[in-house]
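A short worksheet on the structure shown next.
With one protein chain held back, the other chains of the complex are shown just where they sit.
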Amino acid sequence: MTDILQLVVAGVAIGCIYALIALGFVLIYKATEVVNFAQGDLMMLGAFVAFTFASIWGLSFWLAFPLAIATMAAFGAAFDRVVLRPIIGQPQVAAVLVTIAAGFVIRGAASMVPGWGTDTHALKAPFSDQVVRAGGVSVSSDHLAIIGLTAALCVVLYVFFKRTRVGIAMQASSQNQLAAYYMGIPVRRINTLIWSISAGVAAFAAVLLAPITFVHANMGFIGLKAFPAAVLGGFGSIPGAIVGGLIIGLVESFAGFYLPEGFKDVAAYVVVLVVLIVRPSGIFAEQRRKKV
Amino acid sequence: MAFFEVDGLTKRFGGLTAVDDVSFSVDEGQVYTIIGPNGAGKTTIFNLVSLIYAPTAGTVRFRERDLTSLAPHRVASLGIGRTFQNIELFEHATVLQNLLIGRHAHAHRNFMADLFFLPSVRRAELAHREQVEKVIDFLDLQAHRDSLVAGLPYGVRKVVELARALCAQPRLLLLDEPSSGLNVEETDDMAYWIQDIREQLGITVLMVEHDMSLVSRVSDRVLAVNYGRVLAEGTAAEVQSHPDVVAAYLGA
Partner (left out) sequence: MRFIFKTRYAQDLQVFKHSGSVFWNGLLAVLLVAAPFVVPDYYRTQLVFIFIYSIVGFGLMLLSGFTGQVSIGHAAFLAIGAYAQAILQGLGWPFFLSAPAAMALGAAAGLLIGLPALRLTGIYLAIATLAFGFVVEEVLARWESVTGGNSGLMVPAPRLVLQPMTDPTAFYFLCLACVVAVALAVFNLLRSPTGRAFIAIRDSEISAQSMGVNLAAYKTLSFALSAAITALAGCLYAHQIRFISPEQFTLLQSIEFLLMIAIGGMGSLHGAVLGAIFVISLPELIGAMKDVMPPGLAQQPGLKPLVFGTIMILVVIYEPMGLYGRWLKIRTYFSLFPLYRRGMFQRQKAYTKSERVH
């Protein structure tokens, strides 16, 4: 029983990471209908930035963490302005290709920065490497921190989107860009804002993940697991992204324990294929109807 | 034996009843028009007839054949063609390619033959091209034959949409607001073409329309709907003077 509980906690924790990255995708998708294939790599960049602040520059963790988020938010905004704004008006395929290419660029560039390179670096949080015991279950403090902080972030984001004008403006511009322009919504500025929020969330996830996986240039590939998570929950749905992430995390955790070696990695993809066959738009399926 | 018959057609989208117990029949060779305010369910009726939506209740019969259980792509081979309100052309293809796709219902389905472009495929292609050219002549589209649809003005696109539907050599043609977005001259042309379609090509026309002068000019019978329900049916003059129709749609 304690085994199962520990698997659940581990699964939920890693699921939270997937959920955070998936959240990043879905935020951008809901606002701009662009799928950001570079989300994992943004996370990787965030980890390196935090690493730079905390280890290379020697700042305190509690200073490096928000600083990394802020830096990545600025990067996200810059990315949108420099790369994505010029392609407004092009078909959506263009934006997807650009984000895929951006992933390549970020990966390539990160491995070339002196001090980062292709090595693996450690980035520990002050709450890392402790074991918490409760009711006979031993749980890593990293996992607990991930779960707790993710929950906190979700509350913050929920309030931001439901209770502010910006959130509503974002929904408008995602549903009909041209009409949003006519209504005086600064579509491009809103897009930039959503990108910076999304990049900030990626950095947040990065710092939570780094103590477990260490910081290295290929860290972003974890973003590939976040895709099935976002799709599982239904790509346009924020709660869906979170639920999807948790499901994938749990599936992996249990698969790693009960199934033979190596199935853990592919389990997530098998699950996503099965779900898509049964429910083509994910669990919280978005309704799509083209009016003719 | 009605050529085209709709009986008790009903469509519900969740709590919304878009089409409520609509029945009418169209005789062969007629031009039959459906009028009504926006949101009355006219295009929904069209979408039900062309099987894009499945009806909640009721039947659609074309030449004594019940359509409701068929797959959407079978409608074309039965002889029903349609145009779309918001123009659903193939934007990145030329006008000629759009029209040739219109012939798909009459094309062979043998992809292996296509891969090798056998002489039979070549012969078929030339035959399709002849048919398409007849439609191009009919609608005066010669100048735009090789233009990409994406660059064409709206009026021309409407005509291409009509041409594409005609290329399938339908027996029944569904026109969804053929004159919307057209200026007076283009609407005039459209009126002549609809009459020609009926007289020269022998095609029955079922259309949705807002322009009442066009309606009275070409229609044999008119059906007025509102809130998904039938208000009145009869000749154009009868329907236009019907009190319910005047109250709901035309104004005093």
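All chains are identified by letter, namely A and B, in their written order; residue positions are counted from 1 within each chain.
Just so we're on the same page, contacts are C-beta pairs under 8 Å (C-beta built on N, C-alpha and C of every residue); 3 or more make two chains touch, one makes a residue touch a chain.
Bear in mind that the values here come from a model prediction, so they are computed numbers and not experimental data.
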Contact with the hidden chain, among B:7, B:125 or B:220, goes to B:125
In the whole complex, of A:74, A:100 or A:183, the residue touching the missing chain would be A:100
From B:67, B:105, B:190 or B:232, the answer for touching the chain not displayed is B:105
Touch rule applied to chain A and the missing chain gives residues 29, 32-33, 35, 83, 86-94, 97-98, 100-112, 118, 171, 174-178, 181, 217, 224, 227-228, 231, 235-236, 262, 265-266, 269-270, 272-273, 276-277, 280-282, 286-290, 292
Even though one chain is not shown, chain B touches it at residues 50, 52, 71-77, 81-82, 84, 88-93, 96-97, 100-105, 107-109, 111, 114-117, 121-122, 124-126, 128-130, 133, 150-151, 164, 168
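By our rule, only the chains that are shown with their structure count from here on.
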Per the C-alpha centroid definition, the whole-Å distance linking chain A and chain B comes out as 47
